[in-house]
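Shown next, in structure tokens, is the structure this report addresses.
Missing here: one protein chain of the complex. Every other protein chain is in place.
Which chain is which? They are A and B, in the order written, and residues in each are numbered from 1.
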Amino acid sequence: QGCDVDDPSSSSDTTGTKKIKLFGYLQPQFDYNFTDGDQNNTFKFRRARIGVRGDIYEDFSYYFMLEASPFIGNQSDVYLMDVFITYHADNWARISLGSYKQPFSLDLATPCFALTTIERAIVVDQLVTPQRDFGIGIFGGNKYNRLNYAVAIMNGSGIGGFKPLDNNTKKDIVGRATYRLTDFLTVGGSFRYGFPLLNDNESDRTTYGFEFLAELNKLKIQGEYIHDTGAYLTAAGGGCGGLDPVSLDGLTSDGAYIMAAYSVNEKFQPVFKWEYFDQNVDVSDIPGIYQERMTFGFNYFFNKMYRLQINYFANIETVTNVDNDQIAAQIQVKF
Amino acid sequence: QGCDVDDPSSSSDTTGTKKIKLFGYLQPQFDYNFTDGDQNNTFKFRRARIGVRGDIYEDFSYYFMLEASPFIGNQSDVYLMDVFITYHADNWARISLGSYKQPFSLDLATPCFALTTIERAIVVDQLVTPQRDFGIGIFGGNKYNRLNYAVAIMNGSGIGGFKPLDNNTKKDIVGRATYRLTDFLTVGGSFRYGFPLLNDNESDRTTYGFEFLAELNKLKIQGEYIHDTGAYLTAAGGGCGGLDPVSLDGLTSDGAYIMAAYSVNEKFQPVFKWEYFDQNVDVSDIPGIYQERMTFGFNYFFNKMYRLQINYFANIETVTNVDNDQIAAQIQVKF
Partner (left out) sequence: QGCDVDDPSSSSDTTGTKKIKLFGYLQPQFDYNFTDGDQNNTFKFRRARIGVRGDIYEDFSYYFMLEASPFIGNQSDVYLMDVFITYHADNWARISLGSYKQPFSLDLATPCFALTTIERAIVVDQLVTPQRDFGIGIFGGNKYNRLNYAVAIMNGSGIGGFKPLDNNTKKDIVGRATYRLTDFLTVGGSFRYGFPLLNDNESDRTTYGFEFLAELNKLKIQGEYIHDTGAYLTAAGGGCGGLDPVSLDGLTSDGAYIMAAYSVNEKFQPVFKWEYFDQNVDVSDIPGIYQERMTFGFNYFFNKMYRLQINYFANIETVTNVDNDQIAAQIQVKF
């Protein structure tokens, strides 16, 4: 009949070795745009994820998460997101096969439920593409080690789309390393070399980035710079529901952000972020090609599970000011 | 890597404060149509839902349910259905943000697994549209209070479709209140004012309804009348997999039903429903515009989890009789 077994009692979530952890989080949100004329506004879901994962069992573990938000992806339906099996050979060699985030950039590596602002940096959403991919990777280090590293070989065509088989015979290589210089300062760098275009084994692309994270008591400051040149698959861009992808094929692009957050107390954390993204570094700063944005906001942690995030996005025009600011309010539960 | 955390043990379904409840139900069904010539018949799923929810934790709770039946919605894939976070300020003020049913009509408010007949009333499926929406709402009262009320501000464009962002800048307001007059009689009313059309902030729509519920020992009788006028988005109509939506834009429509069920014993409950739906009250009762239906059937509760429902739908033609009756048999498990 189904993928059944003769003896249903053999699979159980009660035995010690097979403990299944159910987890997920929800981010319902309200957006309001301060535009000329009618001002768009909507209730929506930023993310709605549910998954299971298993503890390490004889050096193996698994992770299986689905995305249910109809506002992410090409379709409005539930789809497979981060799903992988990991072999824990050693603290310096955890090998994962499946689909997961490319090991590139601190902002991308931050779990979606732990982001300090509602949106990731524009440069991360537009240049670290695809953000998720199928591949094999090796991960080393933990939070107690000064050094952490990750290297992955991936399809390069992302997890979305219609039967997303790899569409060229080349693979992409992506890596990131961080080093804790002092108790409060960690620096890092990321690198990516790949072949993004469909049915094209020639056109390549090179991306690199630098990052720092300073944690001084209640103050956290982090920043990144990312540079990208070469071929670009627009369909893979735009990040996780954040932005419409732009066409950057053949251009050299860069961008950076700096973000500061201060934990006034356990519950209240104001945050400020300044960022820019330049689609084409070879031309002067044309509006629409070069963009700058400030984000003002705060996090309010009701308790361990529930959080309120309110962000004001001030888009800065270098020539003529345009009414295109936005406010977003999000409630998150993490279970 | 994924939306992972450094310390996997931090998220667990075993600690008291984070208890996750898994729940859902299945409704496999067989339909047979008594039509002229070939008589369509099919095995299908009426609904197939699975979800998780969390107990109230420091005044907050969450609810996360997916629909997996390929016979509902535009696609045959799993999608997000009722998903919301609730802040329990007070018994008279529970505030929910997310996607859920519009607070309109007793029949719609009845959970899908507790419906007395297989189908909701035609008037509820055709006039309370969209049945589910994204929004924010405030809910008051419980089953021990005489008064219960709910008011919600919602997008007005439903939960289905391709990236279902709100497509006009106006919001819809929906509300319902019920009052228990005596121990056995509860009456109520619902109201809705909205802007259903895409990219249209002018065309409005007004819907209102009245309901009663009488529970006399083993007998339950309920009835509703719903009236709707103005603009209408056909794509949002048709209820939850029950009916093909009809085009009612610019028309004034109404309908009503009365349903009686008698619990012979704990297991067996026969039911009868008479209903009508008039797509256009401004013309005489033209076949196809005005429809009447009787439903005969019963519920058989094998036990707390499993239920059998058999319904015979007798469509009544006012002019010429047409062979269009239907029988449906459904098994339900609720877990």
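Everything that follows uses one rule, which is that contacts are C-beta pairs under 8 Å (C-beta built on N, C-alpha and C of every residue); 3 or more make two chains touch, one makes a residue touch a chain.
Being a predicted model, the structure only gives us computed values, none of them experimental.
Participant: Touching the hidden chain in the complete assembly: which of A:Phe43, A:Phe64 or A:Phe277 does that?
Facilitator: A:Phe64
Participant: Just to verify: which one of B:Asn41, B:Asn91, B:Asn201 or B:Thr318 makes contact with the chain not shown?
Facilitator: Selected residue, touching the omitted chain: B:Asn41.
Participant: Taking the full complex into account, find the residue in A:Leu97, A:Leu147, A:Leu181 or A:Val283 that is in contact with the omitted chain.
Facilitator: Of these options, the touching residue for the absent chain is A:Leu97.
Participant: Could you please point out the subunit B residues that touch the chain left off the display?
Facilitator: 21-26, 28, 30, 38-45, 48-50, 53, 55, 63, 65, 68-71, 75-78, 81-82, 84, 96, 100-101, 103, 111-114, 137, 139, 142-143, 150, 302-306, 331, 333-335
Participant: Touching the absent chain: which residues on subunit A qualify?
Facilitator: On the side of subunit A, residues 1-6, 8, 11-13, 17-18, 20, 22, 52, 54, 57-58, 60, 62, 64, 66, 75, 77-80, 83-85, 97-99, 134-136, 154-155, 159-166, 168-169, 171, 201 touch the unshown chain.
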